Every structure is written in C-alpha cells, then in structure tokens.
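Only a single protein chain was left out; the remaining protein chains are all shown in position.
We call the chains A and B, going by the order they appear; numbering starts again at 1 in every chain.
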Amino acid sequence: MGTPRRTPTLARVTLLLIAVLVSACTASSTSSSPSQSSATGSLTLTDDAGREVTLAGPAQRIVSLAPSNTEIVCALDACDRLVGVTDFDDFPTEVVDLPKVVVQTQVDLERLVAAEPDLVLAAGNELTPSSVIERIEDLGVPVLVLYPESLDEVYADIELVGDAIDRRAEANELVDGLRVRVAAVEDAVAGVSAPLTLYEVFHAEGTTYTAGEGSFLASLLALAGAEPVTGDAEGVMGAEELAAADPELILLGTASYDSALADPAAALDAVRARPGWGELAAVRDGNVIPYLADIVTTRPGPRIVDGLEALARAIHPDRFD
Amino acid sequence: MSGIPPVAELTGVSAGYRGSEGRRPVLDRVDLRVARGELLAVLGSNGSGKTTLLRVLAGTLRATSGAAELFGRPIGEWSRTEIARRVAVLPQSLELPAGFIVADVVAMGRIPHARDAFGSGPDDERAVEVALRDAGASELAHRPVSELSGGERQRVIIAMALAQEPALLLLDEPTLHLDLARQLDLVRALRRLRDARRVAVVAVLHDLNLAADYADRCVLLDGGRLLPAGSERHAIDPELARRAFGVPIEEATTAAGRRVLTTTASVPRRTGGEQT
Partner (left out) sequence: MRAAAAARPITLGPSIGRSTAVLGGGALFLVAVALVSVAVGTTGVGAADAGAIVLHRLLGIGSPTWPAASETIIWELRLPRVVGGMLVGAGLACAGTVFQALLRNPMADPYVIGTAAGASLGAVAALLVPGLLPIVGVGWLGLGVVQVFAFVGGVVAVTVVFAVARGQGGTPVVTLLLAGYAISSLLSAGVALLMFVSGDRLAAVVMWLLGSLGGASWPRLAFAAPLIVGSFVLILLRWRRLNALLLGEEQAGHLGVDVEREKRILTGLAALATSAGVAISGTIGFVGLVVPHLLRFAFGPDHRLLLPASMVYGAALLVLADLGARVAGGIPVGIVTALLGAPFFLWLLRRSLGPRLAP
C-alpha cells in the first residue's frame, strides 16, 4: 500500500513557507553611488529599483526595453551600441530599423538572447515584468531598471546610463543643458497666475484619465505655470469630480493621436458634446487646446524637457515668442 | 463442529443508519450463525433489514451493539482487503462501467488477491474462467458490457463476485432480472459451489419456493428481529410467512407431490366491476 502523501506534502509546504520568510529578512541593501574596481574595470551601479548591478565593463551592446531608455542612449551619442529595441521606439528615426526585442509589449527572450547584449535597460513599475527581469539576469545579462518620476530622476537616469556606457561627461553636459532650459521655462512663467488646467491623457465613457495626484505629469504642469487638475493616484477622474474641479483650461493630449481633434474648433465641438462637459468653464470660454506633443510629455527621456516647453507654450502662449 | 469457527456469527447485533437513532434500529438484537458450506436464505418484506444484514456481514456497516464475527474474529479487526478475499457481495443493483468487456469486469473481482503491481497472472485468468463458467456466463467473456441484457449483466456481476474466490457469498436479491430458467441455474450453481468448495451463501430471496427448495435453512426478518423461518416439518412455516409479509399464505401440493407456498390474496380481474 502506498503511504499517504499528506504528511510529506505538509512538511514540504512548511519548509517552503519558512524559507520564504527567511529570504525576506535577507533583502539586499542599497548603495547610492557607483563604485568602480580599477583592477578589473568592472563597475557596480544602483538602478531606480534599488538594485545593485555589476557590469564587467562599459556596455557595448545594449538592449532597451522602453522608448525612453532608447532615447537616453541615443542622446548620449551611443545609438550605434543599441542591438535591440521595442516596436514602439520611434526616435531618433534610425532606431526603427533596429531588431525588435519587445513585440506588443511582450519581451521575446529568444530575440533578446540572439542580440547578445551585455546590458539590458528595463522599465520599472512592472512595465517590464519582474519575472522577465529575473529571467534575463538568470541568463547572465545585467539589467538596469529605469523608472524616473520627476525631472531630477530623469537627470539621474541619464547620468546612470552615462556611467554604464562610459559617457558620463556627455551625460553631465546633456543634463546641464536640460537644467538651463527648464530654468528658462520657470523664468518665463514666473509671477503669472496659474490657470486651473486639465491635461487629458485619455477619455472614454465618462471617465477621464489625467495627471495622477503627485505624479510626474502634475509636476510638469506646475512647472509650466499651471495648477493641475489631478485625478486619483492612477489619474482616473469621473465626470462628477471633473465638474466639481471645473478647470479653466483643457489641454487635449488625445489630439496627438486623433486627427479629428487636431483642429481647435472641431476639438471644442467634440468636447462640448460630452455629457456634462458643456458646463465646464474651459468649454464655455473656449479654452480647449488640442495638444500635439503628448509623446514627449509622457515619455520620461531627454525630450521630456521638450514636453515641458510645449506645455508652457500651450498654457502661456503670450510669454513665449 | 469442534474448533472450526463458523463463517459468520452475529450475537445480539443491532444496527441502523445515522439519523435513525431514537427509532427502532433496523436490525434489533439479531442472532445468526452461518456455518461453512451452508446455504442460507434470508426472507422478509421490503424494508425489513435484509440489505442491512448483508452489510453488517460484509463489514461495511458497523453494528451499534452486539458482537459480529467473521471466521472467528471480530469483523472490526479484519482489514478491507482481508475481508474482500473471503467475502464477496452481490448488491441489489450495480451499474457496470461502459467500455469494458465482460472478462475485465469479472477480473475486478481479483483485486483483493492482486499481488504484483501491473499484471494479471495465470491464477487470475483461471479464476475468471471458472467464475464465468460457474455463473453461466462463459460465452459472454469477450462481449462489451454495454451490450448485455439485464439477465446477462446479472450473471456477469455474479461471476465478478465468484472471481473473488470467497468463502462467504452474500447475495442481495440475485434472482432479480433473471428468468425462471436462469433462476434455477443460479441456485443450482450456488449448490455446486457449496458442494465443491464449501462456500457459505447468504442469499436474500423473494421467491419462497426457491428458497424452501434450495436453501439448507431459511430465516425471516420481521420488525428487525431474525427468526428461523421454518419448523421441523417445513423449511418455511406459512404462518410465520403470513405474519412477516402481511398477506395470506397458503400451502398446496402439486400433482408431482411437491409442496408449494403461494399467496391467496385475490386481485379482481376486472377493474371497476364487482369483486369476484
């Protein structure tokens, strides 16, 4: 007769649970600055997820799993080191011809391995699933996770990538330039009253997706001289909350993708037709602006500053020539 | 019979089912002794506890009081497999799983004797052959089970029980579905088993005459009590039978001199008319 399997199962389960708890107590600690071992040339960096990653040397074959990461690499004049990108990458134009390692947001591990990368730049917040990150690391390729949630963090990411590819000087230069432009925007809109502004990322069935409370987009709007209308943490806003907020100005980010909204008059009509929207101050006053620079405004790479400038121009056109 | 324990012995056994506590138990202080090679017929009206009695003897229902022994040991001390090697049960009704052929179903009776993990040995094949023969179902051996008639199925189930090579065979209304000829075949086969291998049989039967003619002994279940059904003169006493079944029972003698029992309750031929 077979022995009942209940007891061994229970023991195994208990062991597993204990081990899981034990490993919870041995989480890796974080360090803040890159360390370099001069003897071997290897370098250890800390990414946005707090992970300590060691590279054997400056990366020469880079796979990017997000368009913003691609743009950072190219902005540091290392586009030629890219061996794999996503099918969403579109800037600069030459990356469109690179091998696609991410298809329809799914990472194709075979193609990734075939590209023989020595560094993978992933996206944080599970945009690249952590299981995939683990798999890539198990296959022996270091992964840096980038997830900037503010301008300062974008600068830090540029510097991080700069360290990873031995282009720190170029990174510093790029960041300095960006800081100058941001300061210029701040100067331009200083002292002007900030209109209550709704930035529409997406709209469907009575629900509006806008800047989340405390989000990167909200901070950009504030820098651009607006008082942002924010939804919940995810940026979701219902029709009632929108009516209660009653924005003075509406920027239609959706116009970047929907040509029907590109014309201001057409946009205003479309928006007025939405239930409840006709009563909004912005709509009554005709302050509905089709915004065509959504891509750069929501892609946290070097061109985010282009986005900031576009926002400022849209909100305070009289402050710019 | 000195020293050889009876095949089964129940002493003061009461038994019932969950939820029936408080009411009279289904079996009420039953005493029964089944000797080796004894052919015992159990009679009783529906609901008198015949199936319950078989379940207690098979060890699947535990007595709530009293002692129940199989082959001299308390039933509770036998393992399921040990019981199954000695006791075979033919239930009142059994659905045979589709897709098997008769020989493989009968071979399930060899499970309690199974020795090696995967194969069926020559012992098993022989036992199945013999069981089929004794049950009168040899020609059915390779037929798919789903193609059998009611009577054929009954014989296959009997063969499955016989394949267990039991020392005690418990049959719950085995003559259901069988025509007269096959009923006789069955009881004769039981007699042969008894003669050749000293198999004890406890069979629940409805046919009083079949029971009286073929059983060594008849017992009657009435109101949970077990009584001998007969007296010195007759295997079945008509008066006891009348009390147990609640219908008038009459004795008659056939032209050939055989004694038969029959019910004399009259049923009107024509409906709606006067009683004749």
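FYI, contacts are C-beta pairs under 8 Å (C-beta built on N, C-alpha and C of every residue); 3 or more make two chains touch, one makes a residue touch a chain.
Since the structure is predicted, the reported quantities are computational estimates derived from the model, not experimental observations.
Participant: Where the complex has a chain not shown, which of B:8, B:27, B:53 or B:132 is the residue touching it?
Facilitator: B:132
Participant: Per the definition of touch given earlier, which of A:42, A:105 or A:207 contacts the omitted chain?
Facilitator: With A:42, A:105 or A:207 as choices, the missing chain is touched by A:105.
Participant: From the list B:13, B:88, B:178 or B:241, which touches the chain that is not on show?
Facilitator: Checking each option in B:13, B:88, B:178 or B:241, the one touching the absent chain turns out to be B:88.
Participant: Give me the subunit B residues in contact with the hidden chain, please.
Facilitator: The missing chain touches subunit B at positions 18, 58, 60, 79-85, 87-89, 91, 94-100, 103-104, 107-109, 111-112, 114, 117-120, 124-125, 128-129, 132-133, 136, 138-139, 141-142, 164, 185, 188-189.
Participant: What residue numbers in subunit A mark contact with the hidden partner chain?
Facilitator: 2, 4-6, 9, 13, 16-17, 19-20, 23-24, 26-28, 51, 103-106, 108-111, 113-116, 125-127, 129-131, 133-135, 138-140, 234
As a working rule, only the chains that are shown with their structure count from here on.
Participant: When the centre of a chain is set as the mean of its C-alpha atoms, what distance in Å lies between subunit A and subunit B?
Facilitator: 80
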